[in-house]
Each structure stands twice: as structure tokens, then as C-alpha cells.
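Only a single protein chain was left out; the remaining protein chains are all shown in position.
Presenting subunit A:
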Amino acid sequence: MKFRAKIVDAACLNHFTRVSNMIAKLAKICTLRISPEKLNFILCDRLAGGGVSTWCELEQENFFSEFQMEGISAENNVIYLELTSENLSRALKTAQNARTLKFKLTNKHFPCLTVSVELLSMSSSSRIVTHDIPLNVIPRKLWKDFQQPSVPEAEVSIYLPVLKTLKSVVEKMKNISNHLTVFAILILQVIEANLNGELNLKIETDLVCVTTHFKDLGNPSLASDDASRDRDPAEMAEVHVDIRKLLQFLVGQQVNPTRALCNIVSGRVVHLDLLYEDVSLQYFIPALA
């Protein structure tokens, strides 16, 4: 099993660091899936009985100037590693002014991901910072737990409102109740031939009921021509989720995504599908039992 990679471009490094920071905010332990073309960060929701909660994917050639990997066999040319996500983000933090950043799978008394940073320095000599991040290699028999979740057929698919606004609303709602109802509706306006979306977040207790309406949200199928032709006049979907899961996701958002979509399957799941330039992140919030 081998893995070696190198980043030399500052922009790529910053982007990779941001992704790593986001992952670190989402979960303590993360699984890194390394394949010849892609790199994935996979987070599992262990407490809620398994199931992948986050699937983050990036094309390795968009980041690494050098990338070599070799799985345990030719048929299974993939590596699954489990590590503490904070360690990776902390290691990358020291690489702010780096000339190069190298990754290598090593075995220094225990399996490690060695991150080696060559820093730019004032003097002629270079400074090298090396971080050995301990990790567990996930055996093949457990790989099935780390597969990309099948994207369910969404009943409603709408663009999310500004995440910062969403976060401040959800943060305050959490103080009232943990049980959040997410309700989305798409209304077809026949005359204008467009789909108008609305996302409602509701929490309810014996004393109070608070609903926040986010209006005028677009829909991705707007672009296609047959969007208005065969659609129902209105589509709606509703699901009850744990507000903390949504909040945890929102807290980790440091930059505005290029695209942020919310797909809802009634009574089943809220699927957040985001794109940060060329990195895709999918976050699954299961419905409360």
C-alpha cells in the first residue's frame, strides 16, 4: 500500500486547507478514501446507527502536482484510512507560507500520514515542518460501510438561502427545541413559467411555534426547457430532523459555496448538495425516527 502526493500551488493549498477545516468542524474522526483519480473525505454518523453522513469528493489532479497511489491489489486499487480530522487541519495550518506540501503514507512505529511542509523563510536555509498523523487502515471487509450513499429521488429540490443567514436562524431555534421540521415547496407560476421555491423551518413546543420562511429560492431544473411543461403546479416535501445535525453543518461553513442545493425526500432525508469551486460535498440528515 503506497501513497505519495505533493501540492505546490498556493491556491490549491489554501483550497485544500479550507476543505480540511470544514471536515474537521463536522466530525472528529474522518475516513480518507484514496483512489487513482479521486480523494474523498467520508464521515459516518456512528451514533445514529451508521450510515454515511458526509461525502466529500475532489478530483486529485485539481490539487496535486504529483499523485501516486497503490492499493492492496490491482483489483482493489483503493485505500481507506481513518484519522482524527483535527490533526490534518492542524498540520495544514502550519503550511500557510509553504513552498511545497508533501503527503506520504509511512509506518513510524504505527501507520501515519506524514505531512511534510517546506516553508519559505527569510534566510537562505529552508525550514521543514513534519507532522506524523496517526491513522488506522480500514480493512477491506469494512469498506462497504464507506460507500457513496445513493442519492434519493428528491421530491423537492431547491437552492439554499444564504448560509450565514440560515445559520443564525437555526442557531436561535436550537435554543427552543431540537426537533426541526423542514418543509419545502415549489410553486409553478404558470404565467411567468418559472418555479418559485420556498423553504420553511419550523420548531414547535407547547408554548410556542416559530416558523422562518425563506422565499424566492430558485430551482435547478429552471434551466431545462421542459421544466414548466409537465410539472405539477405545486410540489412539496416535509421531513422532521434533529436541528443539531443541521447546525453542525452550518457551523462548519467558512466560505460561500459556488452552489448549494437542498433535496428533500418526505419523511426520509434532507440531502444537502454543495459545490465549492471543484470540490463537492454532500451532507445527509436522516429523518427522526
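The definition used in the following text is that contacts are C-beta pairs under 8 Å (C-beta built on N, C-alpha and C of every residue); 3 or more make two chains touch, one makes a residue touch a chain; residues count from 1.
Quick note on the criterion: contacts and distances are computed from a predicted model.
Missing chain, UniProt protein name: "Cell cycle checkpoint control protein", from among "Probable tRNA pseudouridine synthase 2", "Vacuolar protein sorting-associated protein 33B", "Cell cycle checkpoint control protein" or "Glutathione reductase". Checked against the full complex, the one of A:126, A:165, A:211 or A:256 touching the unshown chain is A:126. The chain that is not drawn here is touched, among residues A:14, A:35, A:62 or A:94, by A:94. Interface with the hidden chain, as seen from subunit A, comprises residues 84, 87, 90-91, 94, 108-110, 112, 121, 123-134.
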